[in-house]
Structures are given as structure tokens and as C-alpha cells.
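A single protein chain has been omitted from the complex, and every remaining protein chain is retained in its original position.
Moving on, here comes chain A:
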Amino acid sequence: MIRLVPLAGLAPVAQLSQNTLRGDGFVNDLVQILAVVPASLLRAVIILALSIFFGTILALLAQHRIPVVTQVIHVYVSFFRGVPVLVQLMFWYYFLPQLVGAALRTAGLPGTGADDLSADAILIFTYVLCFSAYLTETATAALNSVPAEQRQLAASLGYSPWQATLRVVLPQAALYALPNICNMFVMLVKVLSLGFTIAVVDIFAEAKIIAGFYGDYIVVYTADALVFWGLCIVLTIASNHVIRATGSRRGVADFELA
């Protein structure tokens, strides 16, 4: 998947690894790091799917301008976008087990069940909470991009408000939001690197473990950067393809998708 051309420029680094640090370290590192890519992508897919779901619901709720509810959603979006993800991750790492323990005790179950909460579960919880805030903004903009007449038209054709939302508004809003969502996915893959702080092993954490073992930082981190770089290029090409294909299936020209 990764062409050899960019690797050629790294010959001195590979040389360095062979001469002074350890034999064929660079290639071994690459293979070892590539092995954790599927798990990282899976985490990103789960987080993105859940965030799209919650973000859309919150955006629809906010549209109705229900007093209190709309304000609560605004504060939620502002807070979870305004606080760095790493801080959120550390907070939930310490607080979520307490919260789950208390909930279990209230339900009459032994509170020690909270100790089984895995780091992965805390990571996914934190990121869904945070990225739902980002996606609420995306979904709001996407919903606003659908002209109001579409709803009236749907109503005149006998669609109920729910049917109009599901069959008329959301499909159009989804097309508008698609480039942004693709961007968000690439961002997620990168930002999952913060998982190392709570011992979730992603593409970065794996490199950190290898580097801690052998001490040849420059070799391992270069390999890791190449994995991220290649992944981002592949994901960007793939998302451009998806955006174009979806657009043309819906009869929208490329230039209109921007």
C-alpha cells in the first residue's frame, strides 16, 4: 500500500537503525505499527457513527427552539468544543468509574462492577460525548442548508412531519454534511493518539511502546509518522471518491459540492 518512493528518502534513517541501534528495526517497526491500524480505524468508525446519531438528534431538537432544551444544547456544544479533548479524557478516566459505580449501587447491584470498565470503553465514551458536540454543529448547518419549502412541499404531498424529516430533509442534509464528516473521520484517527494517556493502544501508543523498549526514538517515530501519513492520504483519496460518487448518484455536480 505504501509506495517505495517516499521510503527511498529515508535510507539514511534506516541505515542509522541498522548500524547503531538494532538490525532491520525500521521494517519491523512498520509491520508492528501497521498491525494496530485496523483496531484504530474500528474505534474511529464506532465513535463517528454514534456521534453522527447523537449530533443529528441534538440538532433536530435544537431546531424546534424548545425553551431550556435549546439552551442546554448550546452550553453542551460550547463546553465540549471549548475544552481540549485530552482534559475531557483525563476527567472521564477518573470520573466515569465513580459515576457507573454509583449508578450500579442505586440499581441495587454491587458497585464494584465499575472496576470492569475498560480503558477502551472510557475512550469511546469520552470521544462520542465530545464529537457529538462537533457533529451537532455540522448537522445544524446541514439542516439549515435544506430550503424550508421542501418541508412544505412534503407536507402538501401528504408526508407527516416525521416522514418529511426522514425521507426529504435528512437525505439532503447528509449530502451537504458528507465532506465535513469525512474530514472529521481523518481528524478522529489522528486524535485517537491521545488514548496512550489512559493506556489505549492506537497507532501512536504502539510506537511509544516500541520506542520505550528499544530506545531508538527517531526510527520508531519516523515509521509511525509514515503510517499516519499514508493512512491520511489513503483516507483523503477514499473520502473524495465517496463524496463524488454520492454526489453524482444524487445528480449533483462536483463543483456544487465544494
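The rule we apply is simple: a contact is a pair of C-beta atoms (placed from the backbone, for glycine too) under 8 Å apart; a residue touches a chain by one contact, two chains touch by 3 or more; residues count from 1.
The working rule: contacts and distances are computed from a predicted model.
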Mind telling me which option in "Amino acid ABC transporter permease", "Spermidine/putrescine import ATP-binding protein PotA", "Ribonucleoside-diphosphate reductase" or "Phosphate-specific transport system accessory protein PhoU" is what UniProt lists for the chain we can't see?
"Amino acid ABC transporter permease"
Who touches the missing chain here, A:Ile57, A:Leu157 or A:Ala225?
A:Ala225
Those residues of chain A that touch the unshown chain are 12-13, 16, 20, 78-79, 81-88, 90-91, 94-95, 98-99, 101-102, 190-191, 193-194, 196-197, 204, 207-208, 211, 216-218, 221-222, 224-225, 228-229, 231-233
